[in-house]
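As you look at this complex, bear in mind that one protein chain is not there, while each of the others sits in place.
Right after this comes chain A.
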Amino acid sequence: MSKIPLQFRHNGRDVAIFVDGGTNLLVALRELIGDMTPKFGCGQGGCGTCSVLIDGELHLSCLTLAETVAGRSVETLDGMKQGPNLHPLQRAFADNFAAQCGYCTPGMLMAAKALLDRNPSPSRDEVIEAISGNICRCTGYEPIINAILAAAGGRVSA
């Protein structure tokens, strides 16, 4: 079966790859582009660890047909750090012990970024709602919620 050419913007950089029909965006990012920050969790839309931003909107990359992002902008955790500095959200996650095993962290950070990009000072309930599609089996969520609130409150230096 022939491959499909696909071009899109990946963390601000234009990329061009060939995908098989039916390939999901997560596989394209990890196996064809080498961006290992989005993780495979459930493949069903239940866990959220594959979350990425497509044109600034939170999407599950494992449920996104790769060729639907042609010409669009895809942001992953790999594009979040600012040069040698961590993004304020990453700093806040580290300072607030929001990552234990770390497997959910890429998705949590993208969900948090999607929230703060459109609502810079969310309430606690809005943070809970924003990460409600992301499962964490270690932290019990409280440190993650606190980290996002801390990043929003600007109490963490970038």
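We adopt the following convention: a contact is a pair of C-beta atoms (placed from the backbone, for glycine too) under 8 Å apart; a residue touches a chain by one contact, two chains touch by 3 or more; residues count from 1.
The definition used in the following text is that contacts and distances are computed from a predicted model.
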{"item": "Per UniProt record, name of the chain withheld from view [\"Fructose transport system permease protein\", \"Lipid-transfer protein\", \"FAD binding domain-containing protein\" or \"Acyl-CoA dehydrogenase\"]", "value": "\"FAD binding domain-containing protein\""}
{"item": "Candidate in contact with the missing chain, chosen from A:Cys62, A:Ala98 or A:Cys136", "value": "A:Cys62"}
{"item": "Missing-chain contacts mapped onto chain A", "value": "1, 4, 20-24, 43-45, 48, 51, 57-60, 62-65, 67-68, 111, 114-115, 128-134"}
